[in-house]
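A single protein chain has been removed from this complex, and every other one stays in its place.
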Amino acid sequence: METTYREALREALREALLRDDRVFLMGEDVGCYGGCFAVSKGLLDEFGPERVRDTPLSESGFVGAGIGAALGGMRPIVEIMTVNFSLLALDQIMNNAATLLHMSGGQCAVPIVIRMTTGAGRQLAAQHSHSLEGWYAHIPGLRVLAPATLEDARGMLWTALEDPDPVLIFEHGTLYNLRGELAEDAGAVDIDRAAVRRAGGDATVITYGGTLGTTLDAADELARKGVDAEVIDLRSLRPLDMPTLLDSVRRTHRAVIVDEGWRSGSLSAELVARIVEHAFYDLDAPVERVCSAEVPMPYAQHLEAAALPQVPAIVEAVERVMRGG
Amino acid sequence: METTYREALREALREALLRDDRVFLMGEDVGCYGGCFAVSKGLLDEFGPERVRDTPLSESGFVGAGIGAALGGMRPIVEIMTVNFSLLALDQIMNNAATLLHMSGGQCAVPIVIRMTTGAGRQLAAQHSHSLEGWYAHIPGLRVLAPATLEDARGMLWTALEDPDPVLIFEHGTLYNLRGELAEDAGAVDIDRAAVRRAGGDATVITYGGTLGTTLDAADELARKGVDAEVIDLRSLRPLDMPTLLDSVRRTHRAVIVDEGWRSGSLSAELVARIVEHAFYDLDAPVERVCSAEVPMPYAQHLEAAALPQVPAIVEAVERVMRGG
Amino acid sequence: MTSEHELDLLRQMLRIRRFEEKCVELYSASKIRGFLHLYIGEEAVATGVFQALRPDDSVVATYREHGHALARGVPAESIMAEMFGKVTGCSRGRGGSMHLFDAERHFYGGNAIVAGGLPIAVGLALADRMLGRDRVSVCFFGEGAMAEGEFHESVNLAALWRLPVLFVCENNLYAMGTALDRSEAQVDLTVKARSYGIRATAVDGMDVLAVEAAAADAVADVRVGAGPAFLEARTYRFRAHSMYDPELYREKAEVERWKLRDPITLLADRLRARGDLDDEAWAAMEAAIAEEIAGAIAVAEAAPVEAVEDLTRFVTSEV
Partner (left out) sequence: MTSEHELDLLRQMLRIRRFEEKCVELYSASKIRGFLHLYIGEEAVATGVFQALRPDDSVVATYREHGHALARGVPAESIMAEMFGKVTGCSRGRGGSMHLFDAERHFYGGNAIVAGGLPIAVGLALADRMLGRDRVSVCFFGEGAMAEGEFHESVNLAALWRLPVLFVCENNLYAMGTALDRSEAQVDLTVKARSYGIRATAVDGMDVLAVEAAAADAVADVRVGAGPAFLEARTYRFRAHSMYDPELYREKAEVERWKLRDPITLLADRLRARGDLDDEAWAAMEAAIAEEIAGAIAVAEAAPVEAVEDLTRFVTSEV
C-alpha cells in the first residue's frame, strides 16, 4: 500500500498502544494538536488523554517522569519535539535513563522509548536544525536508532519497546513526507543490523537517517560516471553494526561517511576511527567524511544548502577515495 | 616558587579581577564556601559579593545570566561545579553562547568564560565522573581549553578573557592538588597551540588534561623498554592544533590517543579521523585509542581504576603501534 | 493622553498587522520560508510596553517577535529583508523570522528555545546594575514558557538580586495546541510570579492604553531599583500558531469572540467615537503603511543574498 513516513510512524504508535496496555505516548502537543509534525494525529481520539498525554513545556520534567513511569512498570513513549530541545532533558537521559541500571547494580532497568525529530533542511535556522544524535550515541546504556525508510519508521518502535533498556529514535524532519510503498503486513523489524541499501563493489558509503536519500542520489550519479558505490544505512547508531560495515569495506577497500552532524566530533569521526582500527590494512585510501559545515545553521536557503551534505560533495569524496585520497 | 594547580587557578582569577573591572566570578558556592574545590577561597573577602557572586542551584539560569551579562558589556567568569551538572546549562551554552554571534549576523558577541571540573578518579561514581569536554569541542562558536599544567592553570584564563567569544575551560578534578614549580612572573599563555610535553621519535601519543600525567608515566615506562614516545598535550580541544599533531605523526609514523572520555564518540575519534585524513600515507600502523570503558563510572576503587586509561594500557597500545597494529 | 499619542499607537499596531498580513502572502508565495509565527491579535502588548521603555533599555523576545522588532524601531525594510533571507536583513538573512536582531537598538533577538531568552534578560540587567546604568531589561514570553524550569530559575535570580527586569508574559491562552489549564496547575499567572516575592500584575492585553499604563507603572518601579516586575498581558492570537497548524485544539467561535476585542478596532472605535479619527485619516494611515511595506518588500526583493563564501564568517569574531 502507498503510505508516508509520517503515517508509518503513526501506525507503529497505534499498534503499540493497541498491543500493550502499559504503553502510553507523552509529550508536548502529542494530543490535542495532533503532534507538532502531525505524527500522532487522531491518536488522542482513539486512546484518550491518559494514554496520549499532552504535557506542559517542561522537557526535563516530562522526560524524567517517563523514566519514573518506566521504573514503575509502564512502557512510556516520550516525544521530544526536536533534538534541539532535548538538551533541556539531557541530564535526565544521561544521568538517569542511561545510568540507573548499571549504577544500581542491575536492579533498575528503564524501558523507555524517546522519539525526537532531528536535522536541518527546512530553513528553521540555528536553534531548530541540529543533528545531535551522535552525542546520544556516545552514552553507554542507550540504544540509538535512526529510521530512514518506511519499513523502519513502521517497524522499529515495537522492537524498541520490547527492549528492556532506554531506546532513542531519531526521525529526520525532512522524511515525514517521504512517500512510498509499504507491505500491508509490515511490522516489527530488527534494530541491530545496518542495511546495505545499494550493493556495489567500488567504495563503501556509510550514512543514516536524513542523508540516506542524498547518498543514494549520489550513488546514482556515480553509477553514471562508472563508479559502483555500496550504500550502507546504519539504522542503529549505538551500538554500531561493525561486522556489516567492515565486511563491505574489506571488499571495496574504500570508505566515505556521510553525516549531517557538524564534522568535528560527529558520529562520522567514530566511524572513521573504527574502520581504521579494524580494517587499516584493507584500505586503499584514507576514509573521507562529508558532513555539515561547522556553523550554526543559517536560515537563508542558499546558505543552509551550502552548509549541508549534498550530492556533489559526496560524489567528489567518493571520486577522491577512488583515486586513493 | 612552589605552588599547586588550585593556587595557580586562584592567582589567575585574582589577576583577572584586579586587571579588569568588567570581570566577575559567578557560580554555586564560589563565595562564602570558597569554591567547591576551594579554588576561589579568599576571593570573596578581597573582591566582595558583587564580583564574587554566589548563585542559587540554577545552572541554566546563571549560565544564561552570564551570557546576558557578557552581551551587556561585562566579562563574566562563570563556574559550573562540574561538567556533570553542565548538562543542565547546555541549552544556554549551545543555543545562546555559541550561536548568537553567527545567528545575529555578527552583531552579538558573547565574551564569557565558563570554567568547570571534569573527569573521574576520585570514586565519585556515575553522576560525578563524566568527561564530556569532547561534546563541547563539537560545538561551533566555542573555544575549549584543558589546562594540564601549572603554567596553563595560571595562564589560560587571562587569554581566554581577552577572546571576544565564549571560552570553556575544563579543569580535571585530580589535578587540583598537583604541586610543582611555577615562575614568579608566570602569566598569560597562548591558547592556540598544542604542546610537546616530551619529545620522542618512535610514536606520537596525544592526550590532554587529566591523562597527561598517566601518559607521561607510560612514556617513562616505554623509555625503559627502549621505546621513545613523543607526548603531546592538546591544551586546546577546539580548535585543534593540527599542524603540531601532524608534524609529530609525520615524523613518528605512529599515533596513540589517550582520552578519558568513553571511547565511542569521544574526542579521540575525531583525532583519529583527522590524522587519517591528513597523514594516512605517513602511518605505519592504525591509530590506537586508549579511552575509558563504556560504562557509567563505578564507585568501587578497583572498578573505577579498571574503567579508566592506565599506564599498562597505554604502554600496550604504543607497543602495538610499534609492531604495526 | 493626547489623541496624537493614541493615533500613533493605532498606527503602530496597524503597521504590525499589515506587515504580518503581507508576510502571510509572501509565505504562500514562498518568498518567506521556515517557521512563521504571527503576532496578529496581540499587537497591543508590544506596542504598549515599548511606550514605557527608553531606547537604551534592552529587549529579549521570542520567535513571535515581528511586532516587538517593529515597535522597537527596527526598520521594516531590514526585517523584511531578513525574512527574505537577504544579506541586508537585520541578521544578514541568517536568522529569518524567528531570529531578528538589532544590537544597536538593544534588541537581543528573536530566541526560539521557549524560555531560553529569560536568563539572558536577567544577565543584561545584571550588567546594567554592575555598570551603574539605570536601564531596564524587558523580556517577552508566552504563558506556555512559564512551565519551563528556566522561567523559575530566571525569576528567582532576578528577584533574589533585585535586578531591573520586566518580565512580560503574553498570555494568549495557548502554547501551540495546549490550553493554559492543561499546562499550568496554577492558572492565575500573577500568583505564580508573586510567589517569588515580586510585583506582579495582569492587564487587558487587548487595550493598548491599559498595557501602556501598566507597563509604565511597573517600569517606574523597576528602574528605581525595586527589583523585577512581572506583567501578564491577557491577549489572544487570532491566527494559527505557525503556518502549519490545523487549529484542532480550539473552537472557531472562541476565536471569533476574541476578534470582537481586536486591539486595533478597540482603539480605532474609541478614537472615532471621540471624533479623533475619521475615514479619511484612517485611509491615509493605511496608505502610508501600505506604501512603507510595499517599499520594504521591493527593497528586500532587490537585495542581494550573502555570498556563500561568507557562510563561516562570525562563527567566531573577526579580530
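Some points to look at:
Note that the chains are named A, B and C in the order they appear, and that numbering of residues resets to 1 at the start of each chain.
As a convention for this text, a contact is a pair of C-beta atoms (placed from the backbone, for glycine too) under 8 Å apart; a residue touches a chain by one contact, two chains touch by 3 or more.
As the structure is a prediction and not an experimental result, all values here were calculated from the model.
If you put the hidden chain back, the residue from C:102, C:150, C:170 or C:245 that touches it is C:150. Within the set A:5, A:24, A:208 or A:299, the residue that contacts the chain not displayed is A:24.
Between the chain not shown and the residues C:78, C:137, C:183 or C:235, the one that touches is C:183.
Although one chain is not displayed, chain A still touches it through residues 22, 24, 50, 55-56, 58, 60-74, 76, 91-92, 95-96, 100-109, 140-141, 143, 164-165. In the full complex, chain B contacts the hidden chain through residues 28-29, 31-34, 36, 38, 54, 56-61, 84-85, 88, 122-128, 293-296, 298-303, 306-307. One chain is missing from the display, and on chain C it is touched by residues 147-153, 155-156, 159-160, 182-186, 191-192, 194-198.
Rule of thumb we're sticking to: only the chains that are shown with their structure count from here on.
Per-chain Cα centroids separate chain B from chain C by 40 Å. Chain A and chain B have centres, each the mean of its CA atoms, that are 30 Å apart.
Multi-chain contact residues of chain C (touching two or more other chains): 91, 93-95, 99, 111, 113, 116, 149, 315. Taken residue by residue, chain B touches two or more other chains at 60, 91, 95, 102-103, 140-141, whereas all remaining positions touch fewer.
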